[in-house]
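Just one protein chain is left out here, and the rest sit where they should.
On to subunit A.
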Amino acid sequence: MAHQTRSARKAGLFDLRWIIAVLFGIYGVVLIVLGVGFRTDEDLAKAGGININLWSGVGMAALAAVFGLWAAWRPMVVPERVEEMPPADDAAGAGER
């Protein structure tokens, strides 16, 4: 695990948890705004009376908050050097060699 390496630094934006937090933060806010400010009776009827934009938005914002807090609480660190480079993932990135 990353915590034990001496010469290490934070991964910052490359931490997947931040990427998830940012994406779902944006989605959550947009959906909440839509759900509160722009809901129409037609939309409500479509979803059988549930304000699905609002509730999905709340759920996504909560997900974003969990990942953001987790990433802030335990930042990921990248080891400076890795002894043995694991093999390239052949299923991906072959065109990039």
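The definition used in the following text is that a residue touches a chain if its C-beta (ideal position, glycine included) is under 8 Å from a C-beta of that chain, and two chains touch if they have at least 3 such contacts; residues count from 1.
Just so we're on the same page, contacts and distances are computed from a predicted model.
Comparing "Chemotaxis protein CheW", "Sodium/solute symporter", "Carbohydrate ABC transporter membrane protein 1, CUT1 family" or "Negative regulatory protein YxlE" against the UniProt entry of the hidden chain yields the protein name "Sodium/solute symporter".
Residues of subunit A in touch with the missing chain: 1-2, 4, 11, 13-16, 19-20, 22-24, 26-27, 30-31, 34-35, 39-40, 42-43, 46-50, 52-53, 55-57, 59-60, 63, 76-79, 82, 86-87, 89-97.
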